[in-house]
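To start, the structure itself, in structure tokens.
A single protein chain has been omitted from the complex, and every remaining protein chain is retained in its original position.
Order of writing sets the chain letters: A and B. Residues in each chain are counted from 1.
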Amino acid sequence: MTTLQSRTTAASAVRPDRQAPERPAGHTTAWWGMVLFLSSEATTFACLLASYFYVRFADPGPWPPATAPPPELFWSSLETGALVLSCVPMAVAVRAAKGGRRGALVLSQVVVWLLGAAFVCFQVLDYVVTYPESTISEDAFGSLSYTITGLHTVHVIAGLLMVLVLIASTAVGRLGKRRPEPVGIVALYWYFLAALSVAVYLVVYISPYW
Amino acid sequence: MLSPAGPKADSVAVLWWILFWISVAVSVVVIAMMLWAALFRRKETTVKHDSGQRFVLVLGVAIPAAILIGTFGLSVGGIAGNADPPTSTQVTIEVTGHRWWWEVRYPEAGFATANEIHVPAGTPVRLRLRTADVIHSFWVPELMPKIDLLPRRVNETWFSADHPGVYRGQCAEFCGTQHSHMAFSVVAQPPAAFQAWLDQQSAPVTAPDTEQERQGLAVLESSSCATCHTVRGTEADGDLGPDLTHVGSRDRLAAGAIPNTFGYMAGWVSNSQTVKPGNLMPPQQLTPDELRAVVTYLQSLE
Partner (left out) sequence: MSASWVLPERRVAEAAVGEVLDEVWEEEPGLKGWVTTVNHKRIGRRYLVTAGLFFALSGIQALVMRTQLIGPEADVVSPEVYNQLFSLHGTTMIFFFATPMLFGFGNFFLPLMIGTRDMAFPRLNAFSYWVFLMSGAFMFASLPFGVAPNGGWFAYVPLTADFAPGLNIDFYTLGLLFLGVSTTVGAINFIVTALKMRAPGMTLSRVPLFVWGVVTTSFMVLFALPPLNVANLMLFMDRRFETKFFAPEHGGDVVLWQHLFWIFGHPDVYIIVLPALGIISSVIPTFSRRSIVAYPLVVLATVATGIISFGVWVHHMFAVGLANVSLTFFSAATLAITIPGGIQMLAWVGTMLRGRIVMTTAMLYSCGFIVAFMLGGVTGVMFAVVPFDQQITDSYFVVAHFHYVLFGGAVLPILAGLFYWWPKMTGRMTSPRWGIWSFVLVFVGFNLTFFPMHISGLLGMPRRIYTYEDGLGWNAWNLAATLGSYVLAVGLLLTVAIFAHSLFRGPRAPDDPWGANTLEWATGSPPKHYNFPVVPTVHSLDPMWDGKTLQTMETHRHDDERTMTEEHMALRTSELDGRFEAVMPMPSDTPVPFVVALAMLAGFTALLFSAYVVAYVATAMVALSVTWWLWHRPGVE
């Protein structure tokens, strides 16, 4: 089967007048699909964070409530740091994919995966080590804090699955210079997770101290 | 709301008629243009191929904008006009919504009644609204627009009735199975009559006169009635159901569902579920004699 690229070139060879440079490279459908999906996801988290402040200011009592422990910053700072840091190897992976460097691509993806996994571990440690007593059903403060961080963690786990698929695809040669696109798409999602983790950190862990 | 009987409903009725006539005028013009085209432009041979932007800008933007700015004036004026009563209020009434009836409390006089709100005609009354369970909405179409009753909040408003009369109100926010039967009445009375009503209602009940009524009181105090209902001056002091202290003086029962007569009340007490399915009062296991006695007693509590 002829590949797409060669076919396009063939067509251009027939009619040189319709060749690049006036042909825009343009974003692909997959890029747009991910961007639109992320804008919807961002809205979801914006609603949750807005609900957090709505409930906080509608409640006449202290925030966090007297019965709830104030948030601890140790594990949460670590996890946020890990996820933000993982954007660096992710950026390396995107470049490696475009350059067709398969080894660098696998390696950087593995580092991304490990940092993401560290995020999930730190989050779980934060739940069980820092607040062994408090629960999601204690009060509205607990419900909001756990739901926001929990939903974000679920998204990170989905991201880990995506990175795993990328690593596997690269390993069997389904990804590479000719088809670097999926790496860029997953990277978009990953950067979104990192940005989100900063927002979640600021709202859930830092804002109670304001 | 088409027959307003108080200043708040009056102002809304005026708004309505202004909006109504504007709407009629606008609709008639647009629909007439459409019909004219549909009827008379079918044989037409000259199709105009201009852009038609000016037509849309004038008729679809400029004129509507002018009308809407005027309407906004009405809206803002209405908000401001409703904010405060024209004169200071003499009476405060606390209304609490329950599934599916209204608790009406007169804090100054210190008593509670249910589903019947007496007010002096011609003077503004202050309302303090809260709910005991879900969201309800307080609405007396002839007197005032609605306002919701929300958990953990107290909404305050006012209304007044111009003339003596009885005005029907009803819960306007869906509140569960018997939302349909959650009516109340506002009874506007001349000030003197209102004062007399207040005096009469704030007094506790007097001892029963007849043997049957005495038996009824005994049943009331010893049976499950007393765990939910209060009759001031007796041992019945429950607070889940409506206060029955002067229940005999009320016009209707079960938040407007049935008239307050011996027969209806007896049916209600023995099994209210057949009358208002899903309401929270369980059927009462009473012998016919007990039932007759307790209803006779309750009917005597004027």
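What we mean here is this: a contact is a pair of C-beta atoms (placed from the backbone, for glycine too) under 8 Å apart; a residue touches a chain by one contact, two chains touch by 3 or more.
Treat the numbers as computed from the prediction; the structure is a model and nothing was measured.
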Note = Checked against the full complex, the residue among A:S77, A:T130 or A:T147 that touches the missing chain is A:T147
Task = Could you list which residues of chain B touch the chain missing from the display?
result = 1-2, 8-9, 11-12, 15-16, 19, 22-23, 26-27, 30-31, 33-38, 41-45, 47-53, 55-57, 59-61, 64-65, 68, 71-72, 74-76, 78-79, 81-83, 99, 133-135, 137, 139, 141-142, 145-148, 150-153, 155, 168, 170-180, 183, 256, 277-278
Message = Touching the absent chain: which residues on chain A qualify?
response = 1-2, 4, 7-8, 10-11, 14-15, 18, 22-29, 32-33, 36-37, 39-41, 43-44, 46-48, 51, 54-55, 58-59, 61, 65, 136-144, 147, 161-162, 165, 169, 174, 179, 182
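Here, only the chains that are shown with their structure count from here on.
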Task = Determine the centre-to-centre distance between chain A and chain B, using the mean Cα coordinates as centres, and give it in whole Å.
result = 53
